[in-house]
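A protein chain is absent from this complex, but the other protein chains hold their places.
After this line comes subunit A, so read on.
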Amino acid sequence: MALIEKLQRRIIDLGLLPRLIASLPRLSLVCAMVGICWLTVFIPMEGQYRRTYISENALMPSQAYSYFRETEWNILRGYRTQVQLLQSVGPHQRNEEISAWLQEFGVKTATFVNEEGKETLYGILNAPRGDGTEAMVLAAPWFNGDDEANIGGTALTISLARFFNRWPVWSKNIILVFSEDANATLRSWVEAYHTSLDLTGGSIESAVVLDYPGANDFFKYVEIYYAGLNGELPNLDMVNIAVHITEHEGMKVSLNGIPEEQLDQDDFYSKLKTLMRGVKFMALAGARKVYGNEAFSGWRIQSITLRARGEEGPFDITTFGRIPEAIFRSVNNLLEKFHQSFFFYLLLAPRYFVSIATYLPAAIALSVSFTLASLNNLLNNSYSSASLLSLYNIWGLLALSVALAISYIIAQLLAYAQHPQLLVLSSFVVSFIPILLKNVKIMAPFAYRCRAFAYLYLSIILTSLLVVNFALAFSIGTLAFPMTLVKNSVTSKLRLKNCLLLLLSNPFISIWIFGNLVDDQLGGIQMFYGFISAWKNLGCWTWFIICIGWLPAWLLVAYSSIATSSISIVDESQIEAVKHKKTL
């Protein structure tokens, strides 16, 4: 105790606490900077990341020789020609035709029609000697994420099924899925598989989505997509075996669609790029283009999408087919569910990763920075002595509830009446509140408390989100950060500054700007439709979190930036003291 006492005395002697309180704004800024730099500067540095490794002994990727070679090419070509002919036929007739092909070699088939009336054909190849309690999925959407006809992928899936049928080694069932698209239709099939379908093949362990658009025989390199919805990722072992096998077969791997010319780079910037690309894909999953692997999120299925890129190149389509072949033989070796390797990780290159313990401080620092900003607004003004149950606090909480209610209504309204233009426009207008409402004044302590609650609320949201969906927590933390710099609008200069800060940190404007800057697919207001449809069709929570987590905080801050009238409040304890003196 003596030591602590001594320490306390020393702290008081030095006046550390007042100094700390005085420097809260600076500390908050430093925390945010540390958070951002942690991810963008520290992690891509040599020595911070690790080389990937296959953690599960049972997987043994590429230990068995892959036999999907030239002999299968003719079969594949045959199916491909037929698949091309089916392009002009309606979905139902086309599925019936493919179903007949599959039944020829013993696949049990069924079709599932979802609420939108879109059909998904699926078939089960029962493991000849397995117990049939587990399954691996091979999926080929008829149209891929780019709305291109997935001719190669479909033909490959059928010929692979025929090829797999000849092997007696399967311990898990193989499920083939031919959905109309890679988006909602595939997602609805996955949900139906786990809830209502009659023909099932056991719990799905892994899913590989094949994306080989066009009818070309040759391609250049392979893209692997792995980001799932709501921050979910496939087990790192699944990505590792896919990378390992692809490179083992001699092809180059591009993670999340990194351009071909950047594949050979191995410097700080390439790692940073890959890292940030992964964060972007995770944060925007669902809202962006959907590749197919996202459909399996939420069911403990390790899923990836393999995509062949380039029309011409040294590799033929059977080489591409050997990747799923080897992945299936590898996963087939599993005795337990994927559990050995990381579920939370960021990749810096196909063979480099950082695990959750290394990258999490980035989001934690951002979250702490909001807490410090909140403390700053609570302590660093003349109203800090107001009691906990003072009117301002209660008003502040009430304002937060009102902001939450408004946000919830906006979220719901947008989902039904999709007018994101209106949303962005109104956000724009509301951002100019400090200038527009020149004559309205609110009480200064109220403004401080509102901000304190707003930052605290956002900090809580970020803290609860940062493990589950790191990318989203980090993005929201970074984009909303300007919010913490808002001060009471006393002068006209401050008013203008506040307007700009509000504009920057508004959830809708900010993601709109961000989306347009970093992603060529999310031009204009397209991304809002993406978010809303992801929420409605795919069960992706991003839109909801932005509306319920980010927006209320912003609304409170916006409200607090209205011009204030300073009042003098009397501290109750001072009154007590005065009273005490009088009685003395």
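In the analysis below, a residue touches a chain if its C-beta (ideal position, glycine included) is under 8 Å from a C-beta of that chain, and two chains touch if they have at least 3 such contacts; residues count from 1.
The criterion applied here is as follows: contacts and distances are computed from a predicted model.
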item	value
Absent chain [UniProt protein name; select from "RNA polymerase II subunit A C-terminal domain phosphatase", "LALA0S12e03136g1_1", "DNA replication complex GINS protein PSF1" or "LAFE_0D07360g1_1"]	"LAFE_0D07360g1_1"
Of A:129, A:419 or A:438, the one touching the omitted chain in the full complex	A:129
Hidden partner chain, touching residue among A:99, A:171, A:341 or A:431	A:171
Option touching the unshown chain, where A:60, A:443 or A:467 are the choices	A:60
Hidden-chain contact residue, picked from the options A:28, A:144, A:246 or A:333	A:333
Missing-chain contacts mapped onto subunit A	57-58, 60, 63-65, 127-131, 167-171, 329, 332-333, 335
